[in-house]
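Just one protein chain is left out here, and the rest sit where they should.
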């Protein structure tokens, strides 16, 4: 009897993850889901934090696990969640990242320009829904926010959703960065639903503050760490350069994978059944393989970036509060031109600047509501003596400058 | 050969603590030090966090361990610390809390009014120094800040000293409150000495921010948790009440321990060899034992407080941002007078109000200096985009109100 | 509405423990249960493992938590457990140690000779049942094994009960001895019920082996560690000596607690309402307080043992595979007589020998059944290539010898 089939999966982060519904089994068994095993969750962060090699599959399983706990907690508090909603919200969180391509965010919008991973996720969910005879319809409605119980959508996408809760927990676990540890289990215990919206009990305020601060710290210490940033910019530049010089008759640029379709001009910017299938055939191995090939390509910019990324000889990266001036950029560019005998256009892949930003808490676009015993509801930024205030909600912008080390 | 004697002690927090110097062995073996085994580090916090039953001895061993690591780190960075300074700074941190009495801070200033634990620590260190033939002299100079290398004193007492680093780590470990977890090992790696002052490397900023936020959260979530606060106020009130009604000819008030000396009027407020020895004979067991006896005392206020504390029937405690008005106090007081048939004076031990305050970071009295690669030194509150700013450095005052539950 | 009252308790071992039933609240609030806060789980083990200061209350809460998980797991596998059985089995595990006296096993049978803690636990449960208007009747039936579903009793008392599962997990956590870590969560997932008996799924064999080996290692490395053993023998000898020389007209022997009743000859060996109440008034503080008083008693044996235990100057203890010969005992006894100027009878409290035994797995009295997919059931010792075999099931006897260090 499939309905009683039950499997437990060891997870170093949470202990055990339990799978016990046929739809969940079917999703996990699908090749598109299994593909996530071959996509790093944190792209190039492992060049600084060698443990950070966990996968998108592991992250989405973890988010699913937290969703199981959240549903149990809310039901214990009297919130009605039907069996159909239960499995739908779990299916939706499992699939929330199904549209990620190789190296996740680091290459987002680069392989298939103009296409965001959420769009792809939704497209793939629709296609899976056909294969699964409509069993994903409710999951899709919740995912897109059309369902009449907003709190279910908020569990998937919101300030305190299971996605963020898992990625902070998992990324801090695998990097070993204790600053990112959050009290996810306590936050889950503090969840409640009021007027169909997800809220936090009054006594959970400190845990939420901790969560926001942890996120801020992970951004600066890990996600935007200057070395990680350098490596991920190199990855982007490699793809850009390859696209730029791509010629179908150049055997050295060929990747022998669907990358050729996306880099060689065949992709017309529209996601349809064909382009989606090609996209879903890609994973980190294709890109890594291509970079290994390109490390011997005659184009100096492409081969230099490729070789150096493979051997972790990264561009030297500086981060500062003010924008870098044009003179610095020019000086380094000319220096690289001279050293490598390349043009300024070519050197622009090896010397460049830009900005990175992070907002700890967006007062406008997002909000975390605190429910007080008195029945009051306040945005966390309006609670007395809040740590989360105007200052923290101002986006922090920093500027980076990358150049080929001499 | 005593100099090569070496012992390792299991610590669930750090793994293993190593003891390898005769002076350290001698301090640990001393009855005054062993007495710290019988004093809870966190007084009554275990009534809310049942794991928080660790002792002052365990904390001071932990701080000693962190000191061992700090010395190693600083030496690796080229800071000169002589073998004599090495053992002295370790001896000093081991002894920094030797003057604590029963239930530590919760009864500080109550058993021996007007005497702070630092005064007692210093007095006891001087006495031990006599026993140990002057081997503690350098440790005392460092402890009192007289030694010419201020960073050694700062390792014992400062914003980032080994005391705070251990108590936050240990208290969050034993309570299970993940919000208090700090990256102590990373902070230790970031320590450096510049102009004889202890500082933090630039890239340690986020770890220090985390440390300050963790401390803030431990204050509100644990140390000043309303139930913990209630229990600790009850403990204080019990001692105050016992002192108030103490009569040497009342067999039911007698404690059969040195408490009689401190409560019965014999102690004249002066710490000398005699009073210090009596103080050092006290530990949690004496106070607990006295409370068990007093739970049957005819005085209603004393017996009610004692019985209720033993059985965890705590005073109902409310905490809020504004002061409580006199009317509320009067109303509850009269109610308790009526219920128990006692006077207002007696009821004042069962109904009372007051304030609790916490400052995350004191801009004036304390400072954490950040050392930049450029050679600049900045106070952490002046670093760009600092989390630690004016707001956090304003003391947060809250008001509590305790009353006998009906 | 009491039925929806819900409380979560932080536990450093398991994260959070949830209380959500009125009967469980009532048990925990009872003074007899709160008394367990003042009884160390591991008696004197903290003299070697300073973190091991956790309490009987914490252990029984932990066992309750595991029971909650076990019930959930079994129900998920289709085992019928009614709501009444659910709360009864949880109440029973909460109360399984309620009859422990000061310092638990270390003084078992010494304060109230001839009375085992299980007898007291049952007696107290019956009395609580009266207070609670019969709400404990089913819990008592399960506890005593009279209930018609044996697996419920086995969850409380058996080779793989929640008691052992918690004490191994908790004791290894607080001592920091990684050798005692067991995979309790995996074992819980492997539990099943077949023919009304508790069993383990085939693929749980390695976890069970690990559990048995961990227990063996905790015995030799912690519970029977020679220094722990020495301290606990000293504790026993102190009580024995006090009882021996107890005279009601000796003010220095008086303890001012119920200890006087149990040491002074008033206790007639029968547990009735009166003696039970006196017993339940005792905790570690009474014994510690008495030892502090006795450290100044004129009786040399009593004061020597008391002072030395307080100051951790423990008897020197040797453990070996063979019995110690009479000559060694005599030599040390005479030496101590000479040094302290005491009789041989008095010296027998300071120099003594005995044996300690441990059986990893008792083939006869106990059994762990493994359920194979084929439907077969085998005792774990009969599984192919079992680690648990004849050798491990032979009791290992070791002999100890304690003497006053010179």
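Residue numbering begins at 1 within each chain, and the chains themselves are lettered A, B and C in the order written.
Everything below uses one rule, namely that contacts are C-beta pairs under 8 Å (C-beta built on N, C-alpha and C of every residue); 3 or more make two chains touch, one makes a residue touch a chain.
These figures come from a predicted structure and were not determined experimentally.
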Statement: The listed residue (C:10, C:207 or C:403) that touches the chain absent from the view is C:207
- prompt: Which listed residue, A:270, A:310, A:334 or A:357, touches the chain dropped from view?
  reply: A:310
- request: Specify the residue from the set A:37, A:75 or A:116 that touches the hidden chain.
  value: A:37
Sole contact to the chain not displayed, among A:177, A:253, A:368 or A:383: A:177
Message: Using the document's contact rule, name the residues of chain C that touch the chain not shown here.
response: 177-179, 181-183, 186, 206-207, 209-210, 213, 216-217, 220-221, 321, 384-385, 387, 389, 391-392, 396
- request: Determine and list the chain B residues touching the chain excluded from the picture.
  value: 4, 6, 8, 15-16, 20, 76-78, 185-186, 189
Field: Contacts of chain A with the absent chain, listed as residue ranges
entry: 9-13, 15, 29, 31, 34, 37-38, 46-51, 53-55, 57-58, 61, 173-177, 256-257, 281, 283-286, 288-289, 292-293, 310-313
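Just so it is clear, only the chains that are shown with their structure count from here on.
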Query: With chain centres set to the mean of the C-alpha atoms, which chain is at the far end from chain B?
result: A
Field: Whole-Å gap separating chain A and chain B, where each centre is the average of the chain's CA atoms
entry: 43
Statement: So, in whole Å, the Cα centroid of chain B is separated from that of chain C by 31
Message: Averaging over Cα atoms per chain, report the distance between chain A and chain C in Å.
response: 49
Query: Among the residues of chain B, which are close enough to touch at least two other chains?
result: 177
